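So that we are looking at the same thing, I have put the structure below in structure tokens.
Of the protein chains in this complex, all but one are displayed in their positions.
And now, subunit A:
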Amino acid sequence: MGKYVLRRILQMIPVVLGTTLLIYALVFALPGDPVKAMFGEKPVNDAVAAQIRSEYNLDKPFIVQYLLFLKNALTLNFGNTFAGRPVIDVIAGAFPVTIKLALMAFVFEGLFGVIFGIISGLKKGTWYDSVILIVSLLLISVPTFVTGFVGQYLFGVKWQILPVTAGRNPGFLDLLMPACVLGSVSMAYIIRLTRTEVASNKTADYVRTARAKGMSNRAVTMRHILRNSLIPVVTYLGADLGSLMGGAMITERIFNIQGIGNTLWQAILRGEGTLTVSIVTLLVLVFVVCNLIVDLLYAVLDPRIRYE
């Protein structure tokens, strides 16, 4: 077990190196010159532009820029943004609210997704099942920004039940609508995933055996059907936590939440290499760690899986 975890952690090193190189190359290859863009439609002052380029190493060849970034990153110095703020401060300022939002969305989608999925799976074919299926299909097919803007208009502007935007230092209520919007699509997937698994496990041989042995209905459902049905759901949830952190770009924009997604969006627009790469690297780490946790959770759910 310990060995397994260690091996997985060591595997992160090439993954992180690879992604940073890739992202750095992509940002570098972005068309347009970020320093020129700083001047807008006004004439570019070459002397000032040269000074800025040398300050941010933008005048050096790509590979030198990347190695300098790596060297500084090893000493936890991620450089400054074009606005002169340390990248580490920017990330530290934006990350907490994204974590809060992602966890809320995660709990929302996990809780409601599994509950509705189980009910739907156990009562397959009833009118209740059909309603859940239709609603989940609807949520999957409507893009997040539509759910976001419609929710914002109805609950925020028209009925004034929930705040329109998250505002500064957002709390539970401020993030409630964004979290539901963010989690809605995944929730629909989880409903369908859980439903299918529960429905197929319900008729599995071992369930029939358990019932034949005289186990109570409740025990069969909890111990045998649910436990086996949750393995793919946990895989999905684990992978989804990572994308909730990084994929909140649209939701964060709609509700004016100044989190990681919004910061990343702006960094890309301004062609800020170091900020973009630092954020993406962090998201990669989150993703890898989430996957590790999921893999470890398998052992809890399925005793047949062992890690040597």
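In this section, contacts are C-beta pairs under 8 Å (C-beta built on N, C-alpha and C of every residue); 3 or more make two chains touch, one makes a residue touch a chain; residues count from 1.
Here, contacts and distances are computed from a predicted model.
Of the candidates "ABC transporter substrate-binding protein", "Replication restart DNA helicase PriA", "Stage III sporulation protein AC" or "Succinate dehydrogenase subunit C", the chain left out of this view carries the UniProt protein name "ABC transporter substrate-binding protein".
Of A:G84, A:G125 or A:G214, it is A:G84 that touches the chain left out of the display. Only one of A:G125, A:G214 or A:P303 touches the absent chain when the whole complex is considered: A:P303.
Here one chain is not drawn; of A:R8, A:K60, A:R211 or A:R270, the residue touching it is A:R270. By the touch rule set out above, subunit A reaches the unshown chain at residues 1, 31-34, 36-45, 47-48, 50-52, 55, 82-85, 89-90, 93-94, 100, 103-104, 106-107, 110-111, 149, 152-153, 156-157, 160, 163-165, 167-175, 227, 234, 253-256, 258, 262-263, 265-266, 269-271, 296-297, 299-301, 303.
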